[in-house]
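One structure is given below, encoded as structure tokens.
Complex shown without one protein chain; remaining protein chains in place.
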Amino acid sequence: MLIRLGYDIQFDLPAITPMVALLHIHPSREPDLLEPDVLQIDPPIDATEYIDGFGNRCTRFVAQPGRIRLSNSTLIADSGLPDEVNEHAREVPVGDVPDNFLCYLLNSRYCEVDRFSSIAFDLFGHVSPGWARVQAICSWVNTKVRFSYPHARPTKSALDVYTERIGVCRDFQHLAITFCRAMNIPARYATGYLGDIGVPYGGPMDFSAWFEVYLEDRWWTFDARHNTPRIGRVLMAVGRDASDVAITTSFGEANLKHFSVVTDQVQADATEEAVAAASSIGR
Amino acid sequence: MLIRLGYDIQFDLPAITPMVALLHIHPSREPDLLEPDVLQIDPPIDATEYIDGFGNRCTRFVAQPGRIRLSNSTLIADSGLPDEVNEHAREVPVGDVPDNFLCYLLNSRYCEVDRFSSIAFDLFGHVSPGWARVQAICSWVNTKVRFSYPHARPTKSALDVYTERIGVCRDFQHLAITFCRAMNIPARYATGYLGDIGVPYGGPMDFSAWFEVYLEDRWWTFDARHNTPRIGRVLMAVGRDASDVAITTSFGEANLKHFSVVTDQVQADATEEAVAAASSIGR
Amino acid sequence: MLIRLGYDIQFDLPAITPMVALLHIHPSREPDLLEPDVLQIDPPIDATEYIDGFGNRCTRFVAQPGRIRLSNSTLIADSGLPDEVNEHAREVPVGDVPDNFLCYLLNSRYCEVDRFSSIAFDLFGHVSPGWARVQAICSWVNTKVRFSYPHARPTKSALDVYTERIGVCRDFQHLAITFCRAMNIPARYATGYLGDIGVPYGGPMDFSAWFEVYLEDRWWTFDARHNTPRIGRVLMAVGRDASDVAITTSFGEANLKHFSVVTDQVQADATEEAVAAASSIGR
Partner (left out) sequence: MLIRLGYDIQFDLPAITPMVALLHIHPSREPDLLEPDVLQIDPPIDATEYIDGFGNRCTRFVAQPGRIRLSNSTLIADSGLPDEVNEHAREVPVGDVPDNFLCYLLNSRYCEVDRFSSIAFDLFGHVSPGWARVQAICSWVNTKVRFSYPHARPTKSALDVYTERIGVCRDFQHLAITFCRAMNIPARYATGYLGDIGVPYGGPMDFSAWFEVYLEDRWWTFDARHNTPRIGRVLMAVGRDASDVAITTSFGEANLKHFSVVTDQVQADATEEAVAAASSIGR
């Protein structure tokens, strides 16, 4: 399956503003790219790339005052398979969690693990550990929390979601991640493209958040917002929570003026045309 | 100057408990060691070491039920000079902060930068940037917050400290770090040994927390708790906040039964004797 | 000056729902009424009235499932004068505050006075007590907080407003009230009609919130949202905070389907016609 990816994000900046963008696909998906994954910045500006401590490909630059446009269009090959499910995936005892994943057991800004120990144990202590427990957490969050765009806010933490029971995709994942960590299951926040392949949906595309859990011997994708295996996720970044992997972090005032995301399945025979179209954008 | 360092920490564990300890001195201070820095675990147990994402030397092990004792005694050479002061150290524009330090501008569990933007700007926006501004932050926190052991609690965040105005050393640093980050100054939490060299003090030794700020071209030590240059800090770990660098993190119940820390200046001619004494402990 | 007052509020109720409404004008304004102040309930239902502990005229009833409409139209005489200003009004020492107003010095749900003592003293301790200090509080809140309907939420407290610096009229008042109480000035939340008499305004009418402060020997009107004397306030209720004086409190799910408020200056020679019109609604 081929998926056309892209975005067009525009800010008005009242002053010189340093920015960090996590707008590339994750290094783990780079082998699947059929077109270059180039972050276009208009007006053109010097930008540098680096890999952050979580393994994400970041872009940083200092934007001039006025309008700035970040855009991209690329093409990626995807398995076309839904998120993998393995009900036999076992919980990994903390003592066996790889060193560099221990940090995904700890507190972070939006995941107050230290306030959820008892709550999580009361809710999920009776569920058998491993895949079933994570699935129970996902289903609980999916059932108890209601999706609502107007109820998003930047400071909303897992505890807020737990009491308010309403929010956007990041809120669902923060709560589920916090429950997992409180049960000693490594869990990390993920952000990327998720289209409407295979599901009825009429709304505008957006980036999406989901989360990953370390079971058996690897990370698995879970999504407390949709709570069903989905086709066509393209990972951009992972981190402890949304604070680590904001699509853009602006160190100063930045007023969003336009935001659109493309993530469309394209036919194989449309590839060549797509590549042409995409590369023309990139010129 | 020579400083004898050590600790004796004992827990009672009701069950098998995975633990992570940050009880080694920081790799940056290893060249100063005059004796090995060995974490003794009694009863003996397999432990492994690793360097975490922040550059700290960590020890992990799975403890058996019952009493566990973590202890150490080592000797280190120290400059004997107080924390360096450079009133001319300039603020680094965010665009010039090294890639791997950008994370020290973000939110973390106990440092809700996203809730402090306006507060910090109101308080410190008028102070000239660079060293003076960080010093103003330190002095503000030092003046406004009162030290009190009984007012410590594990979930206390910078916002709690800001409203309650009371706490322990970690609380002072969390608030100061949050103010710095809200002013776009990279700041990180530090933990280590700090004795009473050069200051009148009668209480028992303890580990201490301070913080580091990136100015000009390097990290500088600040301490909102004491707010005066001190002699004899020995760094153990740095991180985004106390969540990252807990002395010990237990994944399960762990009841602290004994806790003592040694950090004493020793005479040069006492070295050999000290080395002998220390190594006898380690046997 | 004559002011036509009214509202039309409609809910869909999935089940039998007990409700309390504070939709009458305050007893202190009843002498000014030129038409009866009748809460129309459709479909008609038994309702009873009572005066709550704060002196407000409340209506309670048990609504049947389905649509319920609460409406009213009445006419009131108003002085046409702006909120009274008395820059010489002195602060009342706590020892002299009347017994029944001491409760307006305490904590309430959205006014966490216990978390604001130091913040308030730092900000307003240097301002001379009395009117000037309250005015300084009002101006600070008015300047620092930005009005935004989408940023309202039911659980938002003064501390949230203080950190987020954005909200609706109730949020402005909660923060100002909390500052006042933290400075030992009795302050209470007020809700009522506030039209656009004398001010340019194009938006739809709404109920409004302001607050009252006890100085010298009486309560005075302040409004941290508008921060300028206004004409045509008609008080409906006072209480410790928005929790006490919600326009409607539903004990169960209640989905708001329509909400409109009328508060228009009418010409004196239109009175008779207005009375006729109003009473026809009430039939």
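Letters are used for the chains, namely A, B and C, taken in the order the chains are written, and counting of residues starts over at 1 for each.
The criterion applied here is as follows: a contact is a pair of C-beta atoms (placed from the backbone, for glycine too) under 8 Å apart; a residue touches a chain by one contact, two chains touch by 3 or more.
Nothing here was measured: the structure is a model prediction, and the numbers come from that model.
Contact residues of chain A toward the unshown chain are 112, 115-116, 118-119, 122, 144, 159, 162-165.
Where chain B meets the missing chain, the touching residues are 150-151, 153, 155, 163-164. Within the complete assembly, residues 18, 20, 48, 50, 52-53, 58, 60-62, 93-95, 99-100, 102-103, 105-112, 114-115, 154-155, 184, 243-244, 249, 251 of chain C touch the chain that is not shown.
Definition applied: only the chains that are shown with their structure count from here on.
Of all chains shown, the one whose average CA position lies nearest the global CA mean is A.
Chain centres here are Cα averages; for chain A and chain C they lie 43 Å apart. Each chain gets one centre point, the mean of its Cα atoms, and the points for chain A and chain B are 32 Å apart.
In chain B, 112, 115 are the positions where the chain touches two or more neighbouring chains simultaneously.
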